[in-house]
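Quick one: this structure, given as structure tokens, is what I'll be asking you about.
A single protein chain has been omitted; all remaining protein chains appear in their positions.
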Amino acid sequence: MVIVMKPEAEKKDIENILKYIKELGLTPHVIEGQERAVIGVIGDVSVLADKPVISMDGVENVVRISVPYKLASRMLKREDTVVKVDDVEIGGGNFVIMAGPCAVESYEQMIETARAVKKSGAKVLRGGAYKPRTSPYSFQGLEEEGLKILKQVGKEVGMLTISEVVDTQHVEKVAEYVDILQIGSRNMQNFQLLTEVGKAKKPVMLKRGLSSTIEEWLNAAEYIMKEGNYDVILCERGIRTFETYTRNTLDLNAVAAAKNLSHLPVIVDPSHGTGRRELIEPMSKAAVAVGADGLIIEVHPHPERALSDGAQSLTPVEFERVCREVKRILSAMK
Amino acid sequence: MVIVMKPEAEKKDIENILKYIKELGLTPHVIEGQERAVIGVIGDVSVLADKPVISMDGVENVVRISVPYKLASRMLKREDTVVKVDDVEIGGGNFVIMAGPCAVESYEQMIETARAVKKSGAKVLRGGAYKPRTSPYSFQGLEEEGLKILKQVGKEVGMLTISEVVDTQHVEKVAEYVDILQIGSRNMQNFQLLTEVGKAKKPVMLKRGLSSTIEEWLNAAEYIMKEGNYDVILCERGIRTFETYTRNTLDLNAVAAAKNLSHLPVIVDPSHGTGRRELIEPMSKAAVAVGADGLIIEVHPHPERALSDGAQSLTPVEFERVCREVKRILSAMK
Amino acid sequence: MVIVMKPEAEKKDIENILKYIKELGLTPHVIEGQERAVIGVIGDVSVLADKPVISMDGVENVVRISVPYKLASRMLKREDTVVKVDDVEIGGGNFVIMAGPCAVESYEQMIETARAVKKSGAKVLRGGAYKPRTSPYSFQGLEEEGLKILKQVGKEVGMLTISEVVDTQHVEKVAEYVDILQIGSRNMQNFQLLTEVGKAKKPVMLKRGLSSTIEEWLNAAEYIMKEGNYDVILCERGIRTFETYTRNTLDLNAVAAAKNLSHLPVIVDPSHGTGRRELIEPMSKAAVAVGADGLIIEVHPHPERALSDGAQSLTPVEFERVCREVKRILSAMK
Partner (left out) sequence: MVIVMKPEAEKKDIENILKYIKELGLTPHVIEGQERAVIGVIGDVSVLADKPVISMDGVENVVRISVPYKLASRMLKREDTVVKVDDVEIGGGNFVIMAGPCAVESYEQMIETARAVKKSGAKVLRGGAYKPRTSPYSFQGLEEEGLKILKQVGKEVGMLTISEVVDTQHVEKVAEYVDILQIGSRNMQNFQLLTEVGKAKKPVMLKRGLSSTIEEWLNAAEYIMKEGNYDVILCERGIRTFETYTRNTLDLNAVAAAKNLSHLPVIVDPSHGTGRRELIEPMSKAAVAVGADGLIIEVHPHPERALSDGAQSLTPVEFERVCREVKRILSAMK
């Protein structure tokens, strides 16, 4: 940690800070520059995390040198984390496709979708039972009934299942029905929920928040891992920018960066990430090429009748085509 | 609602849509342009909210004309909402100042702060008991113990109290201790939590999300009001932009816009909104001038020892000065 | 300047850097931390501005401590700059209103506008002769003919004039006709143009770029001042964010920050800054309260017939009202 003093800081300000740093068991090093002084601090600076040094007299800025997350960091663990669920492995060179409708609507819709996407190569079936919707007047999901359908269909077809959990009170219940818990982007900094899924015995897929930095994303993973659940899968799903042509801006830079900074697997969601059906295929191929560990894609047998997000859902035929194209890039990557 | 067809849309695509619109009890009007057709839809188009018309063949875009929120809209209710708590009125020409530390740390800290800010004119005492922190290794708040201190101090000093609720399971408990429930910006789209505080019998202050549009903010208010709780106070606290000099970009445009679009009171938080102590006074004055109904400001007796957000906390002396300046602008506004 | 080494950096990497720093006449200070080393550099570090230390082996990051601009900085000159043009003073506690149409369309339009805005208190008449338009098919301005009209009307009515210059080849010509040269936001980093107006003998109003940081804005001012032209007026005109309700997000934080960081006067443009007529009055009042040195407002006698930006133009009657309201805040600020 480096403490940058104001040019007008007085000698007693610096002395005051040095005393404070030493009291905390840390070692300060003062460097007197032409314009101002800076103070380097050595030792376990995490004890300073809650100390507002920046409010002390004469201080202009405090520059953190280390990243605040530990368990999620590749500095701690160099080899890729592989999340194993039954016979499916996510991360470490495996590539997994998850697919299904935005919302579970009925058994018929789910079984039709599941059979189709499994045939194309998907291993995990997605389907929302609790739907966070911007307007309270939009369809909010089938709730537990939806979870039952999802579980039933997953079993029948032979696929793993993933569904979003939106409230601390639902964690246990959702964990009973599905194989992977999903934290949605609007809840990426719902720290109570992160802590709760950290205690669950199921893998968690953590979507990046709409305007979260990569560091905040990894800090959110840290919340889950700190509770003992190390089976965390990151998911990039588009960030909010000034561009209005796409619903969000799918950020593949963050995928490459997260793979460098962390050992956790990273999945890409081109459906929410672009919000435009015609961009899903090219962005899926790009996600493979950038090094993602998998894709999660919205598929609906009849997008024009979907109760949620139809605009970005693929038909099974379109999805089949995306899978084919993705495999071509995958084999070139080997 | 206006449905914009693709230039290459076929006649049967249009007929298909017309049939569908009519089946829903709505009236379509086709306008054949030089390049393409557009279809105006008349009737209660809210039945279309969950229908993905945009996925139908030949459709390029769907333009919504009306706003999706109703109860929060000034079109529904022209006069200002005044939220009354005991003898304090918020909205409708009254100006209320809320102040206190980011986090409740001890009885001594709270009583010292409360006495000082009350003397300067604050009516509501703030203090976080459950703190959402970016890193799991930062101080997370005193929880129920903090609520007890807050209540005790509010009573002793004669101030209303406000504190953040971060989980559906805490709503009842927090509502027991405080006068106003706060929804933080990270939870603005935690729809379960919004629904839960909508059922509480306490006013709710709803902070705008870091990257929420004004419409999403009012939709979030709608979630609360839909449950029967009409005592909603909006709070602008800065949005996330590319600028790094300030912690956030306090968006006063949104304050003026929200006052036009909605009848709800709007409070401004210049502490989180700027994240820089020296900008709090000028932005507080600007908030008054733009028409805000109040301010919420972080004050700590000893910012350099604060366990959270010390960088942006004012001392009681600095706060006194801000209140004095604010009153000058207020009197000019009358 | 602080050089942050990678945790895995080797001893020879550090030695290599120390040697390099010393060769440049600077003094390095190594601080060996638990995880990694950091190197503080003392001396005139501006010689390092073009040296890519960050590319040297073992270096993770380079943290600049000082701001890169000098002439524009309040550290260099503590008292406010006052730009004087004839008997009008801009900055240093004076408040100046500039007004007029987006584009000069005709003598009649300009004389009608000028008489009205002067009566309401405006001292400077604005009017674009060269119009940067997003689409090549939009009205591009009357060019030199427009400048002639502007000058003629300014003289007749007794107002100063301001107009935008968009090309290095026009600087001399525009400077002949107007009292203040304007650099538009799209040209804020057109460095050739900045250099050219730096050589002109006329004050320059520099609009902040749509996505420019405050530091980049002050760097752009530095380009002008470096050529010897110290009469620079900054103008905040809204930044680009995710919000679509307003055309731009007028950033008053940046106004307060620029007043702290620099001695140059800062003008606010609520017309472009919000793009919505009904927000101009509240944001003008807020601009006064935050400490701006003036306003520039679009006024058109018949906004519905304006050839450019009619959506955000005030009528003379609306403008009169804004000026009256602004004066109330101004007198409270004294």
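Letters A, B and C mark the chains as written, and numbering starts fresh at 1 in each.
We adopt the following convention: a residue touches a chain if its C-beta (ideal position, glycine included) is under 8 Å from a C-beta of that chain, and two chains touch if they have at least 3 such contacts.
Small disclaimer: the values here were computed from a predicted structure and weren't measured.
Check C:E89, C:E112, C:E144 or C:D167 against the missing chain and you find that the one touching it is C:D167.
The omitted chain makes contact with just one of the residues A:M75, A:V88, A:I111 or A:V290: A:V290. Subunit C meets the missing chain through residues 46, 49-57, 68-69, 132-139, 166-169, 186-187, 189-193, 210-211, 216, 219, 222-223, 226, 240, 277, 303-311, 313.
Touching the omitted chain from subunit B are residues 2, 4, 7, 29, 31-36, 38, 40, 42-44, 63, 65-66, 75, 211, 240-242, 244.
Interface residues of subunit A with the unshown chain, by the touch rule above, are 211, 213-215, 239, 241-246, 249-257, 259-260, 273-274, 276, 278-279, 282-283, 285-291, 328-329, 331-333.
Definition applied: only the chains that are shown with their structure count from here on.
Chain centres computed from CA atoms place A at the largest separation from subunit C. Each chain gets a centre from the mean of its Cα atoms; for subunit A and subunit B, those two points are 25 Å apart. Averaged C-alpha coordinates put the centre of subunit B at 31 Å from the centre of subunit C. Within subunit C, contacts with two or more other chains are made by residues 211, 241-242, 244.
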